[in-house]
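One protein chain omitted, others in place.
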């Protein structure tokens, strides 16, 4: 099969699978719309999909409020999460290389990793205030431990002969880390990143919702709508939270995975 | 071994000591960072408050546990049933899977405002959201488990005379057990988190989350820390004692835990 043919097939199959994915949403939307239009269900707190679409139009293209909410959320997420990735992988690598540090911190790390995300938020609200800082640090904290732990485990499980070979070739320090340790432990690191993005997403939405001084953000959008009893804004916000959370995992992590461990044939075990 | 335990405890002890000292010497604001001893004191106070008739702390905790208990049970039951259905029937998998993937990305607390409109403050909203957040990981794992059933094993059962229903009970369900447990563990973590988080915003007067949030808004840091400590402890107890034990008697004994699955 030629390259081009392969590509066009994978493209059309991609299109087909995204259509398959959207199909149930479409069906539910239509059924729901019919139920509301014919008056079979009549609830002020359950708006019809057409109302939601109109609202969506208004919030995106008329006043653009939705973009502002989404933008603030993504900004916070990116700041907290990337910070956790940077510091977490570095610390994980350090712990993996020094047995003494490993023995000292592995148990605490394990413990801290299983502390529910929601536990951090009140603590940070009290100590850091009710604004942006709290949310970003909550995102950082809830993703940091999982990333550190999985990086550490990943590097510790690397075949010793690979590391020895690298030493023989004269690799040390940062070069050794970037060129050998990082790729060799990628499977475990991605595992950590995936866990962490889920935690971070929860911390973000929860934090935005609970931090009183925050005005913008998807969590706030949903929470504020409560004061106006505006179920359509709420439903819209929730839908966008769900879709964005899902896409974060599906796009960014899947792309990373495809370009690293899958390309290197490290996922055969699955 | 002893060395390992010593090394593991060392940083925790140093951290707590440093905290204790800096709080006492007021290097940090003791209102925001009350000393560990003060937190423990508060914990005892909370426990004793209202004794002998009842204990405030226990009342809050029981209220939360009751909500979790109902929500979690409903979530697990519905999740396993739905997961088996989705695992066995391809059309239902293709229909529900996208919905579940998107819905499970919504943190439980974000659903609270909507459910408060629908069900009002208090138990109905908290329990429903606890059930929902348990439900999703359970469905997801159960479905994955049932869909991964070894076809040869199904065939082995069929040729030995097992009926359709017997194949489900004697092959599909035990096969999926490892996945279901993993889902239940995750579901418990999510359920516990969600119940407490929703209590922050939707509880009317009882619950650990209510207690923590009430204290947060009034900057009573010692109560907040004490509450969170209880919340974490209970979570560990539930996870290790309840689920860990069932796991040991089943999938570990069958050699079906290949690699430690992470939460």
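Each chain carries a letter (A and B) given by its place in the written order, and its residues are counted from 1.
Keep in mind that, in the parts below, a residue touches a chain if its C-beta (ideal position, glycine included) is under 8 Å from a C-beta of that chain, and two chains touch if they have at least 3 such contacts.
Basically, contacts and distances are computed from a predicted model.
Enquirer: As a check of understanding, state which of "Succinate dehydrogenase hydrophobic membrane anchor subunit", "ABC-type quaternary amine transporter", "Electron transfer flavoprotein subunit beta" or "DRTGG domain-containing protein" is the UniProt name of the chain not shown.
Expert: Spelling it out: the chain absent from the display is recorded in UniProt as "ABC-type quaternary amine transporter".
Enquirer: Using the touch definition given at the top, which of the shown chains does the missing chain touch?
Expert: Looking at the entire complex, the absent chain's contacts are B.
Enquirer: Touching the left-out chain: which of B:81, B:156, B:219 or B:233?
Expert: Reading the full complex, the residue touching the unseen chain is B:156.
Enquirer: What residues on chain B make contact with the chain left out of this view?
Expert: 150, 152-153, 155-162, 166, 170-171, 174-175, 177, 250, 253-256
Note that only the chains that are shown with their structure count from here on.
Enquirer: Could you pull out which chain A residues touch chain B in their complex?
Expert: Checking each residue of chain A against chain B gives 20-25, 27-28, 45, 100, 103-108, 114-119, 122-123, 125-127, 150, 191, 195, 201-202, 205-206, 209-210, 218-219, 222-223, 225-226, 229, 231, 234-235, 237-239, 241-246, 249.
Enquirer: Over in the complex, which chain B residues touch chain A? Could you list them?
Expert: Within the complex, chain B touches chain A at residues 3-4, 7-8, 10-12, 32-33, 94-96, 98-99, 101-103, 105-107, 109-114, 116-118, 189, 192-194, 196-197, 200-201, 212-213, 215-216, 219, 221, 224-225, 228, 231-232, 235-236, 239, 262-263.
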